[in-house]
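What follows is a single structure, and I will ask about it in a moment.
Below is a slice of the complex: some chains, not all, each in place.
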Amino acid sequence: MANEIRVGLIGYAFMGKAHSNAYIKAPVFFPEIAARPVMQVICGRNEQKVRQAAEQYGWSRYETDWKKVVTAEDVDLIDISTPNNTHAEIAIAAAENKKHVFCEKPMALTLSQAKEMRDAAREHGIKHMIAFNYRRVPAVAYAKQLIEQGKLGTIYHMRAVYLQDWILDPNFPVVWRLDASQAGSGALGDLGAHILDLAYYLVGEIKAVCAATATFIKERPVAGEAGGLSAAAEEAAKKATVTVDDAFVACAVFENGALGTFEATRFANGRKNHNRFEINGSRGSIVFNLERLNELEFFSREDEGGTQGYRTILVTNAQHHPYVGHWWPEGHIIGWEHTHIHQVADLLDAIGKDQMPCPSFDEGVKNQAVLEAIATAAQTRRWEEVPKV
Amino acid sequence: MANEIRVGLIGYAFMGKAHSNAYIKAPVFFPEIAARPVMQVICGRNEQKVRQAAEQYGWSRYETDWKKVVTAEDVDLIDISTPNNTHAEIAIAAAENKKHVFCEKPMALTLSQAKEMRDAAREHGIKHMIAFNYRRVPAVAYAKQLIEQGKLGTIYHMRAVYLQDWILDPNFPVVWRLDASQAGSGALGDLGAHILDLAYYLVGEIKAVCAATATFIKERPVAGEAGGLSAAAEEAAKKATVTVDDAFVACAVFENGALGTFEATRFANGRKNHNRFEINGSRGSIVFNLERLNELEFFSREDEGGTQGYRTILVTNAQHHPYVGHWWPEGHIIGWEHTHIHQVADLLDAIGKDQMPCPSFDEGVKNQAVLEAIATAAQTRRWEEVPKV
């Protein structure tokens, strides 16, 4: 009989739904993983909603106090899918209770907080993972293989953007993601964390950055209860100040000498989930866009003379492309949710085999270091070195 | 408590997997449907494989004889996901046992067989549905809305292709899909059935067709046991004759005067699941491609002068686009499997409400009539009227 891992999920909203789906599907489509999840308990502050989520997704029970979950005897793994300001406290408590921890990005509000989380995890010998699910897009994982095989040669450039447009309307309220006390930052931590992790994963460490941030709409309506504002914020007047960035832009120099540009915004009209990057090397180039996540564009300078061109690879071939053999025949595309299923399958498999999952908190801390360097550079208005962590 | 429908699934291979996934997910993501599925029994001839499938997908038990399933007291709905030559016998037996029937396409080997299925279903008063899952792609369902709103005006043209390339290799064996006794036809029934249903759904009935078919590689290796050849075929020599079409092309005239071209092939190098159509009308046009199923191209002649152009709609907006509100925020794309989940959700909801699901066997028969007219026209080498059914 397969090893079992009893999961406690903190958070039932967007990420809670995506993670629940992953726990349902990972054992069905990845039956060979070394440990199967048991959907033990889901936790949230709103009892009515968390009860409904437990029913809908099939969690055995629910809690409204996360402390009961991190101390529960029947839970092996804590999945943190809550707003960013709670990550550190929950993760450290979980580690202290010898629970494995799987934490959504961005890891924390600050670099020092992230380091504390990492140090606690190390100290207590637990398994830990940070949820950079876009590494598990088959096209991205395949891009990684191409780069490791040298198909791009020496890398000269990465340009990455993560563009959305969901707060263009000035009447969109100050939800928790627009509140620095809960989110830490805006587009930078929410979207920038993803593209900067892909930069680390595919190109390597960033040495220094310069940057600017902007908050285009500085006052917005206060969010209703549903919006999830802190109690303090709700007491405020009808209009609240947006305390995070709407967008950031940054230039970067990688340790290996490559140049990078990075940008994330929630003000790019018509872009819904446009996480796009292009990497150019001496032997070839690749392009990826999350809105067409089943595709990878690849240019090879080694193609025969006149036939060179960017090719659109439909990354659905079981023989050649990661993950997709668990799904459908070639050409039958998968969706965004599958990146979470792959991530959870890899997480469970690693824990089942007593291995550290990847990316661990070590890489989460590196990511946080770049986020902090960018935020700092936008303040100092000069190039900032990314601290070694 | 929600109504329950106990399902018996016949077939555990490609479609069996897709349907199993749909029964798992439909109640989780469409919790409001009028009836929830109970995954009662799965059936297949190979005991080892069907047992494994039952375990993997969570069916309560398995059978190796479909007759036991259609007569089982604890089953309400028979899901037929077997090769085409078995559809009629199973469906008719199920109807006689007062089970609802959900049948994969193409409906049958011949038009007369399809009519018998429909007549049996009518006679016994069961609910019946034919599995044209591509109607449930959000982009296609939204295209239907645009057409019904008159956004395309009078329709002049439909051109549709369904292109794959999985049997280009002459050493690919004669699996059941290449054996007329099991499949009825090749690309025509397998792929053509889909695009002809979309033609019916979006444009209307076809009046007459002319056509050609081709079998480019006429002899192939015999399939091993795994390939699923009939016992008779397995006795044959190492090389077997391909008895179905590799491809067909057809011209069509619709009842409303529009012109159509239709083509399906398994020999279009580089095309994996390229189910693409374009419809042109007096006020606008639409284009769809299953390999990018989250997108719909739309041209409106009523756009302001110089700004007219084909726009790429990312069909993921909960407020405006069908089905997607059950999934993820805008821009987070879904995959091919979701079309089956939508289909099963609609099926269960209809039965739960004592309504006839859509498309019923009535439309399956209409589809079979066009398939048969095309096959006939390819033989007679003249235009053939599509019989009224």
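Per-chain numbering from 1; labels A and B assigned in written order.
Please note the rule applied: a residue touches a chain if its C-beta (ideal position, glycine included) is under 8 Å from a C-beta of that chain, and two chains touch if they have at least 3 such contacts.
Source: prediction; values computed, not measured.
To what total copy number does the complex in this file extend, with 2 chains depicted?
4
Note that in this section only the chains that are shown with their structure count from here on.
Considering chain A as a copy of chain B, what rotation angle in degrees (nearest 5) results from a C-alpha superposition of the former onto the latter?
180
When the centre of a chain is set as the mean of its C-alpha atoms, what distance in Å lies between chain A and chain B?
Going by mean C-alpha positions, chain A sits 36 Å from chain B.
Could you list, by residue number, the parts of chain B that touch chain A in their complex?
On the chain B side, the touching residues are 14, 17-18, 21, 24-25, 28, 31, 56-58, 164, 166, 271-274, 290-294, 314, 316, 327-338.
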